[in-house]
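What follows is a set of notes on a single structure, which appears directly below.
The other protein chains are all here in position, but one chain of the complex has been omitted.
When the chains are written out, they are named A and B in that same order, and each has its own residue count from 1.
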Amino acid sequence: MNAVNQAGWRPEMGQANAATRATSSGDRALMLEEALIFELGQPGTCGVDFGETDLPPLDSLAPFLRRDPLDLPGLSEPEAVRHYTRLSRQNYAIDLGPFPLGSCTMKHNPRLNEKVARMAGFADLHPLQPVSTVQGALGAINQLAHWLIELTGMHGVAMSPKAGAHGELCGLLCIKAALEARGEARTTILVPESAHGTNPATAAFAGFAVESIPATCEGRVDLAALTAKLGPHVAGVMITNPNTCGLFERDMKAISDAVHAAGGYVYCDGANFNAVVGKVRPGDLGIDAMHINLHKTFSTPHGGGGPGSGPVVLSAALSPFGPLPFTVREADGSVRLVEEEQAAHEHPQGFGRMAAFHGQMGMFTRALAYILSHGADGLQQVAEDAVLNANYVLCSLDDVLDAPFGASGPCMHEALFSDTGLAEGFSTLDIAKGLIDEGFHPMTVYFPLVVHGAMLVEPTETESKAGLDRFIASLRSLAERARAGDEALKSAPHFAPRRRLDETMAARKPVLVWQG
Amino acid sequence: MTRYYTKDHEWIEVDGDTGTVGITDYAQGQLGDITFVELPDTGAALAKGDAPCVVDSVKAASDVYSPVSGTVTESNHALADEPELVNTQAESGGWLFRLTLSDAGELGGLMDRAAYDAFVGGL
Partner (left out) sequence: MRYLPLTPADRSAMLGVIGAGSVDDLFADVPAAARLSGPIAGLPRHASEMAVERHMAALAGKNVSAGSVPFFLGAGAYRHHIPASVDHLIQRGEFLTAYTPYQPEIAQGTLQVLFEFQTQVARLLGTEVANASMYDGSTACWEAVAMAARITRRKRAVLSGGLHPHYVATVQTMARFTGDEIDSRLPQLAAAPDDDALIAAIDAETSCVVVQYPDVLGRIPDLAKIAAVAQAQGALLIAVVTEPVALGLIEAPGKLGADIVVGEGQAIGVGLQFGGPYLGLFGCRDKFVRQMPGRLCGQTVDAAGKRGFVLTLSTREQHIRREKATSNICTNAGLCALAFSIQMTLLGGEGLGRMARISHARARQTAERLAQVPGVRVLNSAYVNEFTVLLPTDAREAVRRMADGGVLGGVSLGRLYPGAGDLSNGLLVAASECTTLEDIEALGVALEGVLA
């Protein structure tokens, strides 16, 4: 015999359990580590080619020039593409699986909307171009404004707020301006104890004092307690509806009526509007102002923490006080921009400008495409499927996880559980970190504050039943492990790019920029 | 020297008209790892119940109330570099600030150690 297996090829399966040792690179197949650009890059490297060009001397700038060159490393294009691609793979994302963060509304981000936002006729416009050259852009803003007003049954809308919290500020400034116009100095905003932290923060930022309203045992605003707090010092209330426990405030209209009767205004935190879009119009509930997180209800991407966009719909009582700028559609179809110059006679009571330019245009085009894609029927279905999915999660798990308001009726778009029933020493955090090992993003934890060890699950309407069933099975197994006291859970996650991180060290001795 | 306690888990040790204030060992245990302590300026005038100090852990910021009225004479600057002293020596080296008492009568409303221990035992 000759030439027997010269290549040495021997198909074997090997031993599956022998793969735990460290690699010499530190990477583990598709689990790739990535250094910082400051460790990878060179000071003189540049990945952008500007072409050959003659440069005049810098004589007139001589007194102002940098004394030392700007010390930032550069990477060539292939290195940069690889750096960010490798980093991206250390992120979880909606594109990879369910992202059931309660109150955050992580739904699918349609790619048509990305394409639309990048059309040169929207993306490559300067905000101060002559109005005649941006009629389509102003038209898009005006169309979105129109549909936001129609969907909410309100009177007007301020488009410029840059995010939900900025929208809250806008609403409260409208209230302040309206009170000033009435010659009243009301100082206090009432906020339910289950509110998002932004509500009291915004009220304080706008110069109000904050008083807390208690919840009833079924997780809703205590109407009697709220009414008792009303008086001539109360400027208004901030209420989230559906609320942060995932429940609709049944008494919303009665709350609004009581607040109005006492001379105050009603601000609604619209973070959860996605539960009722197309089904309920806040304007019909007596709301005076509500921000709409376009990145929640209308699916503009969260982008790892922004940018958001927070248009604020306003009642007839507050519309005269809204910020600049805004658009007006004329009879001939043209769209006019009302800025400082026109405001003196067209919008004399407006409280002014909240930010430079016109708002988050890149989010407006995406949201408009979303609304037009869904249409009246699709938006209604959005709310119904979001609520159906949340109730399905609630009812599929309430035998292994405590649902503190399970008896308060069906939930809306999010299911709330508590840590009651977990074994001694086991917490919500352990379940959350366990979900990471199962391949899911955790739910919102420890919020709302009114429930101990809260777990707030918001599946959204873009999860399939099969996807939900897989998530429910994982959460069920984790709940069972935490009830049984499985110690391995307390050091989860075991399979993520990082184990639990030392947040105490990070906060005690902050290292916020690279020290190397 | 006598030590008094509050229901908000502060302690104050009184020596003449000077009081030294901190939070109790029970309180630091509830807060978890302390990451930062915001201290009052020397000379600050405090009324009983004012919150001149904030104790931060990773996920919480807790106000510390002054058990009595008075004027701040000194803050514990060691906490700037070692906030963990509040965890490891809550009732000694982890003290927060000293003040000159303006009304020693206010001490009458505070608890002694036994009363505080009973109070915590009932929580």
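Rule of thumb we're sticking to: contacts are C-beta pairs under 8 Å (C-beta built on N, C-alpha and C of every residue); 3 or more make two chains touch, one makes a residue touch a chain.
Just so you know, these numbers come straight off a predicted model, no measurement behind them.
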Residue among A:Thr297, A:Gln360 or A:Thr428 touching the omitted chain: A:Gln360
Residue among A:His155, A:Arg250 or A:Arg483 touching the omitted chain: A:Arg250
Touch criterion as defined above, residue of A:Ala181, A:Cys217, A:Ala261 or A:Ala376 at the omitted chain: A:Ala376
Absent chain, residues of chain B that touch it: 35-36, 38, 56-61
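Here is the rule we go by: only the chains that are shown with their structure count from here on.
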Residues of chain B that touch chain A when the two form their complex: 33, 35-36, 56-59, 83-84
List of chain A residues in touch with chain B within their complex: 446, 503-504, 507-508
